[in-house]
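Could you have a look at this structure, given as C-alpha cells, before my questions?
Subset of chains shown; positions unchanged.
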Amino acid sequence: MYELGVVYRNIIRADRSSTDALAALGSATVHEAMGRVGLMKPYMRPIWPGAQVSGTAVTVLLHPGDNWMMHVVAEQIREGDIVVAAITAECSDGYFGDLLATSFQARGARALVIDAGVRDVRTLEQMKFPVWSKAISAKGTIKATLGSVNIAVVCAGALIHPGDAIVADDDGVVCVPRELVAKTLQAARAREANEGDKRAKLAAGVLGLDMYKMREPLAQAGLKYVD
Amino acid sequence: MYELGVVYRNIIRADRSSTDALAALGSATVHEAMGRVGLMKPYMRPIWPGAQVSGTAVTVLLHPGDNWMMHVVAEQIREGDIVVAAITAECSDGYFGDLLATSFQARGARALVIDAGVRDVRTLEQMKFPVWSKAISAKGTIKATLGSVNIAVVCAGALIHPGDAIVADDDGVVCVPRELVAKTLQAARAREANEGDKRAKLAAGVLGLDMYKMREPLAQAGLKYVD
Amino acid sequence: MYELGVVYRNIIRADRSSTDALAALGSATVHEAMGRVGLMKPYMRPIWPGAQVSGTAVTVLLHPGDNWMMHVVAEQIREGDIVVAAITAECSDGYFGDLLATSFQARGARALVIDAGVRDVRTLEQMKFPVWSKAISAKGTIKATLGSVNIAVVCAGALIHPGDAIVADDDGVVCVPRELVAKTLQAARAREANEGDKRAKLAAGVLGLDMYKMREPLAQAGLKYVD
Amino acid sequence: MYELGVVYRNIIRADRSSTDALAALGSATVHEAMGRVGLMKPYMRPIWPGAQVSGTAVTVLLHPGDNWMMHVVAEQIREGDIVVAAITAECSDGYFGDLLATSFQARGARALVIDAGVRDVRTLEQMKFPVWSKAISAKGTIKATLGSVNIAVVCAGALIHPGDAIVADDDGVVCVPRELVAKTLQAARAREANEGDKRAKLAAGVLGLDMYKMREPLAQAGLKYVD
C-alpha cells in the first residue's frame, strides 16, 4: 500500500495444487469456507460469461489513467498466476487491451482482476482471456508515473498479498490468503461433499425447513402462521 | 410492510389463465396497458437473457444479510407462482443459489424477483430458472432474524401484494394488481392487436409522423423546419 | 443545446467512405487516434454484444419522459446515419422500442446512441439493430414537448454536432468531428498497421518492457527491483 | 399506485395529538419502536439541517419532469399535514420552489417529503420550510400530465397511505401507519424513558458490555480475547 516505485521479484506463491483445485469449487463455496470474508465488492464483473479460474496473485498498484506498471508486472508473471491490479484512486479508464493480454497469456497468466476498466473486450473473449473489472472503457491511459509490483494492495475492497490464491467466476472474486489455502480447500470440499445429496432431496420436494430442521428454531423465534 | 414474523398461508391468487397469458405480451406492453405504472426500477436485471415469464406473486420480506425466510417462503409456493423478495434495507448479498432454486423449482415456482443479490448464476442459467435481481454476489447470508411471508412488500420501488400478477422479461419487471389482471390483459392485447399492421407500414418506409398524424400537433406546438 | 423546437433539415455529413472505414478500427483505436478525447462516458453500453458500427450523426434533443421528437428525427435519417439522442435531464425511461427501430432501419439508420433507456431489447437483438444506451427500461414515454433535431448536443458527456462520425462497439462510443474524420482515419490506420507485428512479438514472449524500450525511463523515474 | 387522475378529498388522518407527539422522539427511535420497518431509503436528506417534524401524510403521485399535481395537492392540505410526493420514474428535477412553499405553508403544511429534486433551497431555509428530498436541482418542470392525490404511494422505498404519520429529522424519514400511531408512540416513549439513565451510566464509564450483560452471550458465541 505504501511503497511506490518498487518491484518485488521473489514472492512466495500459495501451494500450486491446492490453489488450482479451488477453481472447481467456485467463489461462493470458497467464500463460505473462508467464514464469509475475503470477497471483492460485487461491482467486479467478468467481461465475458462462463470463465471459472483460480491462480496465484501477482499484484500491481497503478495511478489513475496510467498503465505504465502493467508492462512491469508482465515480467513478474509465472505460469498459473492471476494479475490483481489496484488503483490509488477511483478510475474507469481502459488500462488493458488485446496487446497486453497477448503478453500476459504468453507469460502464463490465467486472468486479470482489475479495479478499473479494460478494452478490446470482444477480442479478449475470442482469446479466452478472462478479466474481472469494474468497467469497460475505450479510454486509453498514459505511461508517466511509477507504482509498485508485488506489494499488498486493496482491490475492490479486499486485501490481497502477492502469492495469495484468487478464485473468480460469474459470482465474483474471492481472495484466499496463502497460508489458508490448504485449510480452505478442505473446508470448501467438505461443504460441497453433501450438496449432491441435499440437491436430490430438494428436487424431490423435501423442504429446507425439514431438511435443515428449521421449524423449531423458527417457532422459538416467534414465527406465526395465519390461515 | 409492518408485520414481522408472520406467514400468511392462504392468499388469493390472480386468475391463472389471465395471469399466464400476460407473459407473451411482455413487460413493456403490460406496463403501457396499466397506464404506465407498476414497474420496478430499471436496476432490476435478469441474470441470464431471454426469459419471459408471468406468474402469481408469493412475497417474502427479509432482513439485510439474512435469508432465513427464503426457506419459509418455499413451503408457500404453488405451481405458477413467482417469488418476490424485498429487503428491509439496501443489500447486495447473495440470498439465493442453486440449492434454493432446486427447491423453488420443485415446488412449482417460475422465477424469483429479488431486490438484492443472488449467486450460482451459471448453474441457475443451466437449470433455466429465471431470476431478476439487483446484484450478483458470492456473499452468503446468515439465518437469524424473522421476516414475513405473503404480506404487502415494496420491491425495487413497486408495491406488490401477494397474489398479484408479475410479468418479467429482458425489459424489466411489472406488477399487475390481482383485481386488474383481466382488464390489463384485455388492454394489452388491444395494444398489440394493431402492432403488426403498424410494423408493416413502418418497415415499408411510412413515417410515424404520418401514421400517427403528428405533423399538425407538432406545428401547433411551434416546431419549425430550417433548410 | 439552446434552440428548442427546431429541425435542421440540411446538415453536412462527414465523408461517407472515411466514416464507414472507421468501424473496422473500433472505438479504442479511434479514440487514441483522436488524442484520447471525444469518448462518451463508459456507462453507455450496447444492449446486445458484438455490434461494431460507424456512421454519420443525426442528433435529437428530447425532454425527460417524452419521445415525441423520435418520430421527427426519423424523417431526417439517411442511409448510413446513426441517431444520437440527448436528454435535457437525467432519465432512464424506455424512449425506443421495436416499432421505432423498424422505422429507423427502414430509413437507413445503422444504430441508435441514447443517453437514456430503451425497451423491446430482445426484439432489437433479433432485428440486429444495434443500440448503445444508459439503461434498459420497460417504462414508456409521452409525446407532449418539443425538442430539436440536428442541433449540437451533449450525449453522455461528449459534444456531438450533426454530421460528425460516430464509432461504436463493445468498448464504447466515440465521436469524431466531421472535419477530423479523414485525419483520424489515417492516424488510426497508422496505429493499427504495426499492431500485428507487436502482437506476434508479445505472443512469442517478448516483453513490452523491451519492445517499447521502457527499462531506461523506468530506472530514471526511480523504479527499484528487490529480490 | 394504480389510479391516475383521481383526487381523494376525504382521508382519515392519524390521531392529531399522537402524531404531533412523535416529532420529539425522532425518526431513529420511532423506527425502532416500529420493529425496524417503515423507513425511507437514506438518500432522502433534509435540504437544511436541524428540522425535526411530524405530521399527517397527504400524498401525491407525479410524473417525471411534471409538477402539475403539486398545485392540486395544495388544495387538499390541512393544518398539520406533511406532503409526501412520489414519482412514477426516477427523476431529480426541481419540482418545488419558494412559491409553492409559500402556498403550502399558507395552507398549514409542516414539510414536504419528495422522491425527486427541489430548488430555491436558500429561500426555503429562510422561510423555515423543511424539505426532505433526493436531490437539489434548478431544473424546472412542465404541467402536462395527470397524477393522483391521496392514493397509496411508494416514496423512497416506503409505502405511504394518506393519513399515515410521518416523522422526519436529520436521521431520515419514517412512516407510521395510521392505525399504529398510538401503539408506536407508546413503544417509542418506553424506549426513550430509560435512555437518560443509560446515558448517565455510559458517561460515567460503565461499558455497554456490562450494562447490557453481553459478556456471556459473546463468550457463548465464541468470542476470544488475545493478550
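For clarity, chains are labelled A, B, C and D in written order, and residue numbers in each chain start from 1.
The definition used in the following text is that contacts are C-beta pairs under 8 Å (C-beta built on N, C-alpha and C of every residue); 3 or more make two chains touch, one makes a residue touch a chain.
What you see is a predicted model; the values in this text were computed from it and never measured.
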| item | value |
| --- | --- |
| Complete-assembly copy number [criterion: all chains share one sequence; 4 shown] | 6 |
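Rule of thumb we're sticking to: only the chains that are shown with their structure count from here on.
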| item | value |
| --- | --- |
| Interchain contact steps from chain A to chain D (minimum; 1 if touching) | 2 |
| Repeated interface matching A-B, over half of the contact pairs identical, chosen among C-D, A-C or B-D | A-C |
| Fitted rotation between chain A and its twin chain C in degrees, CA, nearest 5 | 120 |
| Same vs different contact residues, chain B with chain C, by half of numbers used | different |
| Inter-centroid spacing, chain C versus chain B (mean Cα positions, whole Å) | 31 |
| Cα-centroid distance, chain C relative to chain D, in whole angstrom | 42 |
| Computed distance of Cα centres, chain D from chain B, in Å | 28 |
| Chain B, residues touching no fewer than two other chains | 36, 39 |
| Contact graph of the chains (line, ring, star, complete, other) | other |
| Chains touching one another, given as label pairs in label order | A-B, A-C, B-C, B-D, C-D |
| Interface residues, chain B side, partner chain D - complex | 1-2, 4, 34-39, 41, 88-90, 152, 154, 157-159, 177, 180 |
| Chain C residues touching chain A - in the complex, by the definition given at the top | 26-28, 31-32, 36, 39, 42, 45, 49-50, 52, 169-172, 174, 195, 198-199, 202-205, 207-209, 212, 214, 218, 221-227 |
| Residue ranges of chain D in contact with chain C within the complex | 63-66, 88-93, 137, 139, 142, 144-145 |
